[in-house]
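Note that this complex is displayed minus one protein chain, with the remaining chains in position.
Take a look at chain A:
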Amino acid sequence: MVYVALITGFLLILMGLYGALTNRNILRMTVAFSIASTGTHLVLVAVGYIPGRTAPILDGAVTAADASLRIIDPVPQALVLTAIVIGLGVTALMLTYAYKLYETKRTLDISKYTDLKW
């Protein structure tokens, strides 16, 4: 099970990077980056998974006494929560810059923006 999640995550990273490298449209590149970051989240969560254990939330079924034998690693989950929020911020900035670029040249084709090319 954990390998399925890992392989899916790695495939999503590769798909996202392929899309970001080959697409010319800035909005499509933004979507591709979102897919790649989803893949990294999946890989991170999968690494913290331990077969046969449950979520790190204590209640009647998982008491504090046997918590360390029953729950999976909470640290990668906390990390992924941070990563999701930062990913959202990055996506918002990319969309904003895409809008601003469109305003200057009236096109979203990245190959038309040659000002820094030499």
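Rule of thumb we're sticking to: a residue touches a chain if its C-beta (ideal position, glycine included) is under 8 Å from a C-beta of that chain, and two chains touch if they have at least 3 such contacts; residues count from 1.
As a convention for this text, contacts and distances are computed from a predicted model.
Asks: Just by its UniProt name, which of "4Fe-4S ferredoxin-type domain-containing protein", "Prokaryotic cytochrome C oxidase subunit IV family protein", "Sodium:proton antiporter" or "histidine kinase" is the chain not shown in this complex?
Replies: This omitted chain is identified in its UniProt record as "Sodium:proton antiporter".
Asks: Where does chain A touch the missing chain, residue by residue?
Replies: 2-3, 6-7, 10, 13-14, 17-18, 21-22, 47, 49-51, 55-59, 64, 67-68, 71-75, 77-78, 81-82, 84-86, 88-89, 92-93, 95-97, 99-100, 102-104, 106
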